[in-house]
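With one protein chain withheld, the remaining protein chains of the complex are depicted in position.
Each chain carries a letter (A and B) given by its place in the written order, and its residues are counted from 1.
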Amino acid sequence: MRYLPLDDEDRALMLARIGASRIDDLFADIPADKRLTDLIDIPRRMSEMEVERRLSAMAARNVAAGSAPFFVGAGAYRHHVPASVDHLIQRSEFLTSYTPYQPEIAQGTLQTLFEFQTQVAALTGMEVANASMYDGSTACAEAVLMAHRLTKRKKAVLSGGLHPHYAEVVGALADMAEDDTLRAPPDVLAREDIAASIDDETSCVVVQNPDFFGNLRDLAPIAAAAHAKGALLVAVFTEAVSLGAVRSPGEMGADIVVGEGQSIGNALNFGGPYVGLFATRAKFVRQIPGRLAGETVDADGRRSFTLTLSTREQHIRREKATSNICTNSGLCALAFTIHMSLLGEAGLRRLARVNHANAVALADRLACVKGVSVLNQFFFNEFTIRTPRPAKDVIEALVEKGIIGGVPVSRLLPKSGLDDLIVVASTETNSDDDRAAYAAALAEILS
Amino acid sequence: MNMQGRPTRPEEAELIAPTTFTGNRGLDMEEPLIFETGRLDATGVDIDDPEPFASRLGPHERAAPVGLPGLTEPECLRHYVRLSRKNYSIDAGLYPLGSCTMKHNPRLNEKVARLPGFADIHPLQPFSTVQGALELIETLAKTLMALTGMSAIAMSPKAGAHGELCGMMAIKAAIRARGEAATRRIVLVPDSAHGTNPATAALIGFSVRAVPADAQGIVTAAAVKAALGPDVAAIMLTNPNTCGLFEREIVEIAEIVHAAGAYFYCDGANFNAIVGKAKPGDLGVDAMHINLHKTFSTPHGGGGPGAGPVVLSERLAPFAPTPYLGRNGDALVMVEHAEGGQAFGRLSAFHGQMGMFVRALAFILSHGADGLKQASEDAVLSANYIRACLNDLMSSPYGDRPCMHEALFDDRWLKETGITTLDFAKAMIDEGYHPMTVYFPLVVHGAMLIEPTESESKASLDLFIMTLRDLALKALAGDRERFLSAPRLAPRRRLDETRAARQPILKWTKPAPG
Partner (left out) sequence: MSQLRYSKDHEYIRLEGEIGVVGISDHAQAQLGDVVFVELPKIGTQVVQGGEAAVVESVKAASEVYAPASGEIVAVNDALESQPSLINEDATGKGWIFRIKLADARELDALMDEAAYQEFLKTEA
């Protein structure tokens, strides 16, 4: 077997050194009647070529986003990732290293995490950020738990503009933890008065911007209303590139900012792995979940980085830890950091402008299709359209014409009476031809 | 004739490392932060500004700069390549971190995970356009069920601890369905458990009751029986356990736990020792997460991403989270809303760690049933070989008996030397090895947990053993200085962690002018 360096001669010598007569002597603690005698009923070993052939056949049965005009967003976004990003994250020293528990031989990982934390703090307009969470949705659930700890209250108010899956993740954990969740009804037009739902028992209000339907929201009045009641504002984003064009949540008064970082440096990957971003105020640092890299010096006084404030974490604090998280999204965070370093301020701002311009161009085109209306007043690279036919049927009909046209709202919010809405995203990867093809196909389907 | 020769043999000279202008030491280079070298107007991504258009950002447009410097591509590559060289990695050497399973990461797996048909598909594309992706998830799911002998699986957990959370949420949902949520509030956790176990139980409102291990490092059925009661919801037991031992009484423990109306959560972090040798389903397990990044070698990536699918018993299957795989005629679908079912809800935004699924399935297909069994055997054989070759010098907390995939030592043998486990670990760095896991499990004083995995040749194991023996003899001979000042030959010497914690600096801040 190509991955196993020991041969039978080695094995025999090693067994002899151990003083065992056969390998099963080493497995003697497994109750004899539970020890398997036959091989498990799965195929035998395969060559590299066979495995590649078999998996390539599965891959070929999918329609890759790059192979069609593609307009799906709703929590994950297709962006161009520079070739150097994927090259660098595949360097052995990054790819095949463990969590940097021995800092003397892990400064590469630790310094990149420190850079990541600095970038996330700057993007969100917050004072501190952690070294990443699993994804945006789990970061959101952790933010709610952190708000509960900080306020010693147990009720979270979720905006109707929050990604429905994020609301479900928060809701499921809250249900199990026996906390309260008030989930506002879907708020397609960003007209809800969420501040009115905040009371003296509310620990936090969770608001997404740009929201699930693509609307831009002013978080400042919500922050003020929350603070007046002793509650916190948890600001959420699912499209990190938007932060290059819209006001930062920190600027609007958010206390905890969480989001999905996939957009920068990471492929769509059918939902994972992604990278959760988590930022907050410096005074809340001891309640942050997850790892933190910090600066210090070594015995020679040279600047060095290490994991720090670990007493918050499960490996030390056990049942009193701020979270149970252990493994995070290190390599995805690295991809984020490298892509962000390549973009820089200038690149990020331009990338964001191009995204916005493309979305505006698409919205203008689709609004001209008979029977279609664009619902958003303000948006970044994503918006919601209303169609005269059920959105699900429209999307399927578009697939027939080779276009992946967005996400029917009813897929995430079934039985909510929103069957005629499609969330549509456009990034820098879409060309004018893509947009023209979309509008033409939609017109044909609806005619 | 050209008579310009040059020396081609080193001159005799005293061996003193010079202080350099750059601070670099040959290939070991100092590297500033990007914030110190980048410029706000520099970029490594060429994007043209769009043609003028009517913005729809309205009053929400960002006015303030973000404050992020950029680098051109050559600068960026050099920065991260230089940083990478400060890291130890499996590809560069044996990485004996116990309980972490640092085995070889095949590059085929990286290649197939990047096929556009897997990497460039969106979780919310129509199902008709992702049939191959769903087929891959189904294939992996069925394979994991076959390997564990369990009847259901939840694929969405994103790491081991997330899998624990999934399993414990399913257990809590099952207890609720029985109407016992108010009374069963306790989860039994052995002292030796990984910290994620008690943290997970506490996260969803359970109280933790500790169960001691016996003098052999094993949790006995008698100890579990003594801790069980009508208030107990579940036990969380790691098997093989964190001391590298198979829990011999596991079948009996499962029986008495079930008889007491509780569930058996098995932490599968160490499943890699028994793949193909025993099925957790045969042992009475109700739920177990599988760390794809350990057992099935998806790369650790400096701390993630992982993946933690959870296999479930028939009793817990109805409570599995959404989404899960289903069929609509011949077509595969993800069931994203469980109408009227008992699913406890959703764990993460999408279907799970697809990128890790592809890699894990490639690893499993490459090995096959025969290769996986051989891998488990080689991992256990290698750990026992190390144990047998070091046993005369280093002390084992549970005596001279076979271990599973990792060999555990304590620090009694160092007692008279004034050298600690940490010092010993740091001296290994100077020898070019990543240290073993130290001070875990917490129940063993000065623990050193060595997991070689199946990926090492005998020559590699022998050199590692000889190195540790040499260090051990030096420690016992009283060569303290070597240990207390180690590491001396790494990119950094020991760090001031007190300073890092007392005055946390968690991001770069522009120095004040002047």
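Simple rule for what comes next: contacts are C-beta pairs under 8 Å (C-beta built on N, C-alpha and C of every residue); 3 or more make two chains touch, one makes a residue touch a chain.
Nothing here was measured: the structure is a model prediction, and the numbers come from that model.
Of B:Arg327, B:His445 or B:Arg502, it is B:Arg502 that touches the chain left out of the display.
Per the touch definition above, the residue from A:Arg61, A:Arg317 or A:Lys392 contacting the chain not shown is A:Arg317.
Annotation for subunit B: contacts to the undisplayed chain at residues 439, 497-498, 500-502. By the touch rule set out above, subunit A reaches the unshown chain at residues 286, 310-311, 316-317, 320.
The rule we apply is simple: only the chains that are shown with their structure count from here on.
If you average the Cα atoms of subunit A and of subunit B, the two centres end up 20 Å apart.
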